[in-house]
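Here you go, one structure.
Only one protein chain is missing; all other protein chains are in place.
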């Protein structure tokens, strides 16, 4: 949690927490995992949208807005609470697409898609189908050829994309056949688009690979001109990473909290676990790491929100740091729980799943370290 | 220490320890550091040679031999005790050159140089002047051209070489001007050979860069034909690494031993340090690592001694493991000593110096990991 | 060491059948009687498919019929009274065949071994021949939900009622109790004395009124471990193992047999679950993973793969060194905790390296890539190895206190009547 919140932000945080606790406690998350192919309840998603979950990165003109005027900082508060309850729902995908539309979409594009995204009726996903932004991208990219009417034709296969199979709209980042990147808005029912469900370690998140076979895109649905596409993709990446990191920080905070509580409650050899110095020192390290995760997640959110010069570096700093520390912290907490920590019925594995997924999506720690190096090198070289 | 020694080996170990304790305790090492430009006393080195320190890798025909018939295993026992007392002297360099001569030298070469090496009158050094054996070799190599009389002419600069400035004989590994490696025996007073003293973190070891300017080598002083040179260099590397690792294991064992003793003696808040669980657990890890270092150092010695198929892999396993763990162990022991551990008067820094030097010479841990990968890959590929 | 301990001779002592002639006899009998392993499978994989142990019981019955069951068990209890050398020869000859390795741990090597030492003659005659015939699988009921590392702090009660005991409480982490027949169950018979002095070991029939066995679903999808609930379970006093209130002596010895079995030192292990395991095991699973990811050329990945290989090599070297040290008396027996801890930490590191090498595909994978799913599930269960068989924390206590001789942790329950101690 951030220590210096405005009153409105504190209220937002509290409202979010109450909403999650009342509508989606972990028992509900487990039920969704078992019984809900989508991973979330669409009606619940509309409720969340009413609380502003989908509108904070959208301008007021487009019907969006946020309590502090710092949309991404506010949205990161929501993400953190989501992490604390390993909440479901296409949170980052919808927000990233909504922000891209609001920032760089044409009037027609915004009118067509934003209202549904904002009220939670429509789900969208960002389909990063090409090597971009310094992230490792194994496999064949999605390639966009210019068609006769100045539209595009897409061919290729994406990596697994979160919420793709639950989305009406795909924001596709493709490799232009003449180089550079291209972004297009592709309804998922467009002929030639096919979805191939993937499996995910996180029990309530759904991914699918998207393949494109001669998918025609009308010129009006091309997002970004050549001048803005690279920075647009970078923007989308930064926003995604900020939300992933905030969610991670929340999840790690909660895991440490429950493990500290366990250490106080649990007696061994007549003493609480919390009285054993070897464990106390590990808890001290974990507390330090978790506070550092909060600190760097928050710094990244503020930097991206402010379009700061070092926003790219700070998002990668946060993702590399939290991505690396996250599994270490959760696994040590599992260890401190003893055998119960590796049973299905204990909640800690839900957090471990979320942490592993967030660690590896949109760049692993080593991808982001390489991005940090390049940012540093750029600074040092001249 | 190895747990399964023959009686003769146990005696060798004991004799070595007594010799070192009586002739070269750490106070003497400190005096040598301050007052002896060579880093060791030549008269003392001859005494050591009488105890067999220079003859164990040499065949009996050449005047060598060892107590168990497993020369390198026996010599590693000596190296380990040397590590325990951070002993001085050109131990690995002399033995490596003596072994190379005894194994692959001509009668003339052996007659000329072995007696002096064996009785401690002569010092020799291995000047690895070319990229070989998968080790990182920055800088320009020493290149050997064929001369008219089928001899060689050497040109170039080596990396800093241990004991080069104290040696009468250099075993030079150079890059053949037509590719491949060449090894030659070069007296250090040969015209064109120049020595440039280097500085070393270890207080009693001396290194020098050797430069060669048109240094003529008579055909009779060429060691190894093209058919044996690569395996010869590999052999020299393995022997050196085995001795480095044994010395490291001895040094680490001694550092842990002194730190455990300190933890029993030192009281804080009315309790010995050894009673604090957080420290106890760190000691447990260190004990495990030190035992693992012994285990892998010993396995490498046995494998190289037996010319085992996996000798190259096992030496690199040992060097990578011990090289990586060594500084970690010593630095944690420094930490456990408190401020006194970073003072000049405390002996622990002598060990830290030795450990850092042995870690980085003849391949860093990452060089040796790459060698392990290649050995593994070769095994897996077919 | 208990006076009742059976010392199994390492080598044939001259009164037994010569090892080589035994080997030939075994070879020929195995070829006639035992089914071959299916191509590419080992006994470990087979027994994972044998959920209720029916195949193992069937195979053990064949061995028993042929006179090859319990080679190192005493003849009076249905064994063959042979030496470790005979068992070793038999194990070598049995490599191509299906073997009932499910019986090895814990039935033969831990529970039968303990029963031999502490059981009454009646108990031994009742159970050991049945075990060797393949009629009884056994498990241990030791750990409790409230217990953790503090085994002796258990709270399951056994209350005397005439010539029976009535047991109430719960046990956990027994392996395969659902398919097993009998358990050794440690329960508290006296709460007015310090914890170690009020425990009693019982033989408990598992499938009887008052015993409920629940399989525990684990994060990696397995359900081998169980929890048991005891509701007024009646145990006759003829089923007490050792003395009443002296169960800790029995349990300590049982735990010794457990370590011995895990370390490969038990003479009662028959057949080989995974041929070629231990020693120079290749652990090429990570290399395969990296190859599949196209990362064998990545210098960073190569370093990680080499690190894993190094850990695996050094682990085996350490096992050999510590065994030699204990044998030579240079190290105390608790030094066995050193390789135990090394194995736990290198398994953790193995999975961390997998996470790094696999990248996103450990978290999200296409259906067809079932190997990725395995890696993900293995990572979820990363701490399994650091928790089973005593936690890494206990190993560090043992090493510091019993190998390095450092002061023991202050325990709030030492020498204090159990009912005055705070517990879970």
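Per-chain residue numbering starts at 1, and chain names A, B and C are given in the order in which the chains are listed.
Everything that follows uses one rule, which is that a contact is a pair of C-beta atoms (placed from the backbone, for glycine too) under 8 Å apart; a residue touches a chain by one contact, two chains touch by 3 or more.
Note that the coordinates shown come from a computational prediction; the quantities given were computed from them, not determined experimentally.
*Asks:* In the full complex, which of C:135, C:237 or C:298 touches the chain missing from this view?
*Replies:* Residue touching the chain left out of view: C:298.
*Asks:* Which of these touches the unseen chain: B:2, B:62, B:202 or B:285?
*Replies:* B:202
*Asks:* So that we can see where the missing chain sits, which residues of chain B does it touch?
*Replies:* Touch with the absent chain occurs at residues 136, 138, 159-160, 196-202, 207, 209, 265-271, 276, 278-279, 327, 331, 334-335, 338-345, 349, 352-353, 356-357, 359-361, 364, 366.
*Asks:* Over the whole complex, note the residues of chain A touching the chain we left out.
*Replies:* 1, 3-4, 260, 263-264, 271-272, 274-275, 277, 280-281, 283-285, 287-288, 291-292, 294-296, 298-299, 313-314, 317, 320-321, 366, 369-370, 372-373, 376-377, 379-380
*Asks:* Extract the touching residues of chain C with respect to the undisplayed chain.
*Replies:* Missing-chain contacts on chain C: residues 298-300, 303, 410.
To be clear about the criterion, only the chains that are shown with their structure count from here on.
*Asks:* Would you identify the chain whose Cα-based centre sits farthest away from the centre of chain B?
*Replies:* It is A whose centre lies farthest from that of chain B.
*Asks:* Take the average of all CA coordinates in chain A, do the same for chain C, and state the distance between these two points in whole angstrom.
*Replies:* Centre separation, chain A to chain C: 43 Å.
*Asks:* Where the CA atoms of chain A average out and where those of chain B average out, how many Å apart are those spots?
*Replies:* Those two chain centres are 52 Å apart.
*Asks:* Two-or-more-chain contact residues of chain A, please, as numbers and ranges.
*Replies:* Within chain A, residues 276, 278 contact more than one other chain.
*Asks:* In chain C, which residues are in touch with two or more of the other chains?
*Replies:* 393, 396, 409, in rising order.
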